[in-house]
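Note that this complex is displayed minus one protein chain, with the remaining chains in position.
Presenting chain A:
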Amino acid sequence: MIEVIAPGPYATVQDLGRPGFAHLGVPGSGAADAASLKLANRLVGNPEGLAGIELTFGSARLRFLTGAWAALAGAPLPAGPVRGAAMGAPFWVPAGAELRLGAPWRGLRTYLAVRGGIAVPPVLGSRSTDSLSGLGPEPLRAGTLLPVGAAGGGLVADFAPLPELGPAVLRVLPGPRDDWFVPEALEELCAAPYVVSQDSNRIGVRLRGPELVRAKDGELPSEGMVTGAVQVPPSGQPIVFLADHPPTGGYPVIAVLRAADLAVAAQLRPGDEVRFTIRRGR
């Protein structure tokens, strides 16, 4: 069992979400940076899809009421005073110890996996908090008690070096509704950097920058939306859909992120600059 002493600005339990219910109006949800949750799980010998804790801008304090192996991945932050606590490698948290996590020095979302996984009751097959629909467990608050599941199999020693910090670039494929925009709009999207707005959350990354001009007026009938869709409301300012995006929407999607770059989008902070680049074809 883990007791939340302080959750930081926003922390939730996340696994890989609840796919398969979009036609009933249920968002996919799950870790915004799924690649980092999977890595943290691998580091403690878990199957990649077990639930962990997704911290937004770190700054959390957790008391382990029972001892457990733990690992951190995603936005790198200082961890202590537990011996060996650091990013990218498993460490043992003794029973009764408090794990203190600081603010990340880059990126936004940090994932804490514990061996056995966070074992809150699943809803529609997932333990994820869906910030749009409210499905799944409540966001963490001081006093929240999180059960830890039973560990299975042997611990596989692993170490994951932190990725190099490069400029934030999102590779996109055009469409499905790029024809709703003037022909230059895709070039415009990729011409100058956009700035991440304060209003960003698990639903989407809202951006400010060059305005994308529509060629067609009127309303697009509501249609299914994929994670990573770059949706453009009438303001002309794009929104990149993350895990908790609505399953359908009525604003045209000019482009969609390459799947591998969802993790990049999920780590953008308000105020960050980000560039788009087009890769046509596969």
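Rule of thumb we're sticking to: a contact is a pair of C-beta atoms (placed from the backbone, for glycine too) under 8 Å apart; a residue touches a chain by one contact, two chains touch by 3 or more; residues count from 1.
Methods note: contacts and distances are computed from a predicted model.
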Listed names "Kinase A inhibitor", "Sugar ABC transporter permease", "Glutamyl-tRNA(Gln) amidotransferase subunit A" or "Fe-S oxidoreductase", with the criterion being the UniProt name of the chain not displayed: "Kinase A inhibitor"
Given A:Ala68, A:Val82, A:Ala229 or A:Ala265, the one touching the chain that is not displayed: A:Ala229
Absent chain, residues of chain A that touch it: 19-26, 28, 123-124, 133-135, 173-177, 221-226, 228-229, 246-248, 253, 256-259, 282
